[in-house]
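Okay, so here's the structure we're looking at.
A single protein chain has been omitted from the complex, and every remaining protein chain is retained in its original position.
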Amino acid sequence: MLVEFGLVLLAGLKFGAIYALAALGLVVVHKATKTVNFAHGAFAMLGAFASFLIVVHWQWPYWTAYLLIPLTIGAVAALLEFLVLRPLRRADMFTVVIATVFLGIALGEAFRLTYNTELLAVPGMFVGEPFIYWGVIITQETLWVIAGALVIAVGCVVLFRYGKLGRGMRAMAASVRGAQICGYSVDQVYMVAWGLGGALAGLAGVFVAPMAGVSVELSIAVITAGFVAGVLGGFDSLKGAILGGLLLGVIESLAAAYISSAMKNCVSFFLLFFVLMWRPEGLFPEKVARRV
Amino acid sequence: MFRRFAFGGLSPFAAVLFCTALGLALQNYFKYVIAIVLVSMVIGVALVVLVGLARCITLATGAVMAIGAYTSTLLMTRIGIPYLIGLFCAAATGALAGWLIALPGTRFRGHNLAMVTLVFQAVAIILLREAKWLTGGAEGIHVPQPVIFGWRVATDADFLVLIGLLSALVILLVTILTRGPFGKNLQAASGNEIAAEAFGVSVPAYLRAAFVISSMVIGFSGALAAPRIRILDPESFGVLPSIFMLAYPIVGGMQSVWGGLLGGGGLRILPELLRPVADFQELFFASLVIAVVMFFPGGMVELLRRSTGRVFSRRNKQRAGEASLLPAIIPPEPTVHVWPTVPANSSEVLLRVEGIDRHFGALHAVNAASITVPIGGIHGLIGPNGAGKTSLFNIISGFLEAEQGHIDFAGTSLLDRPARDRIALGITRTFQHVAVFGQLSCLENVIIGRGRNAVMDSIKQSFDHFVGGRAREAAIRDALAALDAVGLADQASMPASSLSLGNQRRLELARAIVSNPRLILLDEPVSGLASAEVEELRQLLLRTNAERQIAMLVVEHNIPFVAKLCRTLSVMGAGAIVAEGNPEEVIARPGVRQLYFGEAAA
Partner (left out) sequence: MSALRVTDLWVSYGQVAAVRGLSLHVEPGEAVVLLGPNGAGKTSAVEAICGFVPKRRGKVEFLGEDISGLSASAISRKGLGFVPQWRDLFPTFSVEETLVAAETAARRRKPTPIKDIYALFPVLRERKAQLAGSLSGGEQQMLAIGRALVTNPKLLLLDEPSAGLASGITLALVQSINRVRESGVAILLVEQNMEIARAVGERCCMLAAGDLAWQGSMKEAIERNEAARVYFGEH
């Protein structure tokens, strides 16, 4: 009974860690640019696909996937910001949402055309002996996903908070005009934010590929989970994104195990609904100083 | 005499009938295609109302269609309800779905709204899939052939006729709504919320109505298409189809029924035209939408308008010509004054503001402020930046709450009443940053100013307008009289956004006087105007005050203007009223000078 619970919890944390990574990327972009990138899920899908290419197709060592993919997807994301989003900088939110939604669809379709199969399988990175604690089986892969994704996420938050790279984005998030007065270039900061968001999405894709396979549905699953986790945590809170992701993963896992697999989505959506209606600032918001 | 303006908007209806007739003349395969295309046109038109006019993103179209389709099909198969009644029930459940989405939906815009609708979409499909006992789950259910009063709808031609007639009817109904006051008020509500509320247009109520009406039509279209599709399964109403249907109003053109027709029809026919490159369809589709959003935001309608520019400019001239004829046709009597006339110099108090207090955190923005405006009087409110004038003004006009104090208007308390109640009480306002409804014509802007803009009223009025009833005559007459009073009668059919700033300010004034209010609140009415225009507006305000007995409360920075316009003046400093009285005398006081200049008062 307890063992079963432990397994469910573990599965929840595994997916939760990936949701955390995905949500983080979404929140970073939103914090810096005030827009939600609905193509974020597509970036994750491209990351998963790239992982397939590197590991299965070209048979390079697995660690290269973790290194090259965030760089490539990040670059692709920055390029798309320059090509599509910069001309729309002055447009209203409605237009930007539409543009990113269909951008995601276009990317998904482009992928489907290159590899016209339903689902691509990618093996895990670690396939060795699992550990067993208190009767609960923990595979090496699970441990890697949870630890790796969380370390990367936390590292990102630290980088954002204390590093030079993050300073411009945080300044832009706090006040666009104030940042410009300091000399930060809006064009540069936005591109970097998208690059970082894309890199995180790509990484999420690499982590999730062995668990879910590569398919167009992955795109929608990631953007939905990322968005819900972001809202749960508080959409402008980086630590909220991580905690929200973990919470979402665990709740979905519990729902799938104890209610039904189909209902797991319903449960997370109801959670989203409640948070939006009654605690729109999220469950783990960052502190906000009151303006005097 | 007004019949020539009535029954406008029959052209979409005619277009649909034309397509139906065209299809009947072609082979069976095309009959099938055109039938499906017509349903997409209906969806496109419904989405124009929600996505175009109300500016609400929805990713739930598939789910609402599914709800309608399953409703009518299940009623037919389980209970044996006839098809036509099933259609109405589908519309009803569609409307219910729209109302459910609107509950949280009207609170959000942009990406949060998109997410709420996505949630609804996903949950609805999951529920449909899981309720196998009811819906047959993922295997789907078979839709029987409809029987209408003995006529079995079986052949392609039968379907085309059925779908064609019903589509035309529904599109006609939606056209009546969008072209009438309902559509105009909806555009106002989504275009400029604050100005809309100031004239009695309740933004949440209109957005909710947009959700309900558009979902009603979409549910109906689901039931209409169901027998043609023959087998219903939840996946075909999933997220991706919903997103693609969102493209209909965007590509077609978001502000008019024609946009829905062109977008829905055009995009639905695309797969047929792109058969040779079927795989690239969706990619092409998505790229097309991105291109439209980036380079042709007006969609196909705008593109056609530009390329057939000459045809339309002739139409515009014709419209302008018609408008200039209207004053001659209309009898010159404006609508009877509702309020009793009182001499302009009456000392009876119309508006009494007492002891208003308001803080923003530690800042005491308004400090025990009191103002009185006599009936028919003109009262000014001046003060340096940050003195609290705007806060006090917003409290009086209903856009900000006071913490303490009273506001008494001709015996009624205004405190705690929302902004939208004011027009019915006889108070209107203008805005510092001009808040005309840009996409609407001048005439339409002023008609909104008449008030009586509740959702149900405007729906009734829309049908009345369509048949050219008396209400429409009265509306146009009042509006033209107001436009004439401010000197804009010849611009009546021009879109408000095309006017110069000075004329837009006049338009705001026309909108504010058309309901014959007792008090107009003017917020920096001459901000940004050149000195000649300032003088013109001053004359206009004096004339309006004299002819129509309308009292005014004017907030301004332009002190010479205020001195020559207002009969009484209040000066605010650091949240409190520091002086009041006759303008010349007040301005000359050292205390007032000090307020502006600091210690070194001249």
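So that you can tell them apart, the chains are marked A and B in the order they are listed, and the count of residues begins at 1 in each.
Just so it is clear, a contact is a pair of C-beta atoms (placed from the backbone, for glycine too) under 8 Å apart; a residue touches a chain by one contact, two chains touch by 3 or more.
Predicted, not measured: the structure shown is a model, and the values here were computed from it.
In the full complex, the chain left out of view touches A, B.
For the chain left out of this panel, the touching residue among B:Q145, B:S500, B:Q539 or B:N582 is B:S500. Only one of A:Y184, A:F270 or A:F284 touches the chain withheld from this view, namely A:Y184. Across the entire complex, the residue among A:A171, A:L203, A:L243 or A:A256 in touch with the chain not shown is A:A171. Take chain B: the residues that touch the chain left off the picture are 363, 384-386, 434, 499-501, 504, 524, 527-531, 534, 557-560, 563, 587, 593, 596-600, 602. Chain A meets the missing chain through residues 164, 167-168, 170-171, 174-175, 177-187, 286-292.
Here, only the chains that are shown with their structure count from here on.
Distance from the chain A centre to the chain B centre is 37 Å, each centre being the mean of its Cα atoms. Those residues of chain B whose C-beta lies close enough to touch chain A in the complex are 55, 57, 104, 107-112, 114-116, 118-119, 122-123, 126-127, 129-130, 239-240, 243, 246-247, 250, 279-280, 282-283, 285-287, 289-290, 293-294, 297, 361-363. Chain A meets chain B in the complex at residues 35-36, 38, 84, 87-88, 91, 93-95, 97-99, 101-103, 105-106, 109-110, 113, 116, 220, 224, 227-228, 231, 260, 262-263, 265-266, 269, 272-273, 276-277, 290-292.
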